[in-house]
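Rather than the whole complex, this shows some of its chains in their spots.
Lettered A and B in written order, each chain numbered from 1.
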Amino acid sequence: MTDQPLYAPIPLQWVGPLRFSGNVIDGEEVSVPLATYESPLWPSVKRGAKVSAFVDGGIRATLVDERMSRSVYFRAEHAGAALAAAEDLRTRREQMQEVVSGASRFARLVDLHVQHAGNLLFVRFEFTTGDASGHNMVTLAADHLMPWILQLHPELEYGSISGNFCSDKKATAVNGILGRGKNVVTELTIPRRIVQRLLKSTPEAIARLNTEKNLIGTTLAGGLRSANAHYANMLLAFYLATGQDAANIVEGSQGITQAEVRDGDLYFACNLPSLIVGSVGNGKGAGLETVEENLRRLGCREEREPGANARRLAVLCAGAVLCGELSLLAAQTNPGELMAAHVKIERNAR
Amino acid sequence: MTDQPLYAPIPLQWVGPLRFSGNVIDGEEVSVPLATYESPLWPSVKRGAKVSAFVDGGIRATLVDERMSRSVYFRAEHAGAALAAAEDLRTRREQMQEVVSGASRFARLVDLHVQHAGNLLFVRFEFTTGDASGHNMVTLAADHLMPWILQLHPELEYGSISGNFCSDKKATAVNGILGRGKNVVTELTIPRRIVQRLLKSTPEAIARLNTEKNLIGTTLAGGLRSANAHYANMLLAFYLATGQDAANIVEGSQGITQAEVRDGDLYFACNLPSLIVGSVGNGKGAGLETVEENLRRLGCREEREPGANARRLAVLCAGAVLCGELSLLAAQTNPGELMAAHVKIERNAR
């Protein structure tokens, strides 16, 4: 047994370029790095990227919201006492921001949500966290807020610094409803002939498959906000390549794919309401240099206002997700194509 | 832009040894490799491992079930036709096994489940897959079964090779209920003084936190079979270190932690019903050698009956999950300990 520095080298390829427009990146073509043991992922995303290059404006990516959450919880004598404390806290947003500012230069308290369970009081703090994904920042902020609250409300007792109403790396509904990480919508309207030529499919076939598989199939499976084919694959590969906490693909993969025929063309959209990425605080030890280099190549090491590099990163990640999702759905409209592709690529890899 | 072989090097440490007993590994001490950018994970699992060494028999790990699934779907004229086809298929298990055998030497069809949605027929095939995690094997099997079924039932139309009732890498309920991957239960009964000395906590505090955070807190968050603190972290690190398809932490993280005071001691258990691991077909390209070496050190490259190495791997993984889960919960019973540990470790890492 040893503690010497080792590493697991995950194969990485740059894929692209993807063409982007929208409220974060407008009019650029950017390639993305994907680190994965699953080599069929690269040509899959590549095909989607190629489609984006043929579309006017490419992938329209809209960042809708951003925040990072941490929920703590307290024990009160009874629900009445918990309610009184909650009502008091709601009036002290500014004071709480002061406490938070003592813990972090970047953390801004943007909202808080409360849940009662008998005498327990769960408080979900929601922050913007600059260019960091914010796990540590919000924990540190909560770590400053808790003693401050306990001093203010001696009738409350410490429950835990994390009460699972955050909710970190677990399959829950709260993150999609209240927000956690970046909320990014990506859209692509693909001319019919591009669908036919590059995706070997039709707008009708893809739209139908999306309804039957992603919407109805997931519902049958007892799915929770997870109407997609394989967001998790692209998220994992992008997260590993850019030094993210990749266990956040658990909530990150909870999103909805839409596909619709519009005037004979294909409208295709992916919704990622819980995209947890940061452009600082990434990677560690052996992985650090690779990650730094990748972020630099992605243009996320520029001098920008706080948070802008992270938002750029989120949008690039969301673009990769859309490309892979589109490509797999197209493949699954054709009997046999999926497996044939797998077999061929796996063989080439050997 | 280039396609030359690159990799993301994820820092890796061996942690342990963990002591095991149960129906797969009985009476061994084994260390486990964890690859992660999140360095606090190592000491966390290490602390749990130390606890296991102080407990008679260590971690009792019980493998309860194993199977890998793939759901396909068909379109019928109407639900009546879909029902007739489903009833016919249920009588042809042996014939289907023959078809499957043509696709794979190892795949054994162990069950099938059907869902109806109007005229759509979703069929979830469930296989044992030897030492492989089985993603490709079951896709290949489904790829053989579909044309065979379509020939047998010309009234059915191809829907898709994957209908999301599988369900792969998505937050759903079906995998926990019907099984996907290995189902492993790990248990540890920890003497009170060990809880106090090594975990700086008490059985009462840990049991209470588990109820309030993992069970109640997750329920408040709208959680789906996810009553735990952070299974995803350990799963990701173990999966990356052993060449698994780490996006399967999405369903893998859906499990339940139990904690109970028994005669003054702490009974602690983790349930992982969807642990998708294999000891063959792991890693690719640059990662291959590291993965091979890690599997060898874990004792998963021995000559055993098909499936035995994979079951061993699953149990080792589940043990790591229990160690990290126990350690974090213990830490969260103490105000401030969690953050202090984070700050210290992060600083040391720089």
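Note that in this section contacts are C-beta pairs under 8 Å (C-beta built on N, C-alpha and C of every residue); 3 or more make two chains touch, one makes a residue touch a chain.
A quick note: this is a predicted structure, and the numbers were derived from the prediction, not measured.
J.: Please state how many copies of the single repeated sequence make up the complete complex in this structure file, given that 2 appear here.
T.: 4
FYI, only the chains that are shown with their structure count from here on.
J.: Distance between subunit A and subunit B based on Cα centroids, please, to the nearest Å.
T.: Those two chain centres are 22 Å apart.
J.: Which of the residues in subunit B come into contact with subunit A in the complex?
T.: Within the complex, subunit B touches subunit A at residues 1-3, 5-14, 16-17, 31, 33, 35, 37-39, 71, 73, 115, 117, 120, 122, 136, 139-140, 143, 146-147, 158-174, 177, 209, 212-214, 216-218, 220-226, 228-233, 235-236, 240-241, 243-247, 249-250, 253-254, 282-287, 290-291, 294, 332-333, 335-336, 338-339, 342-343, 346, 349.
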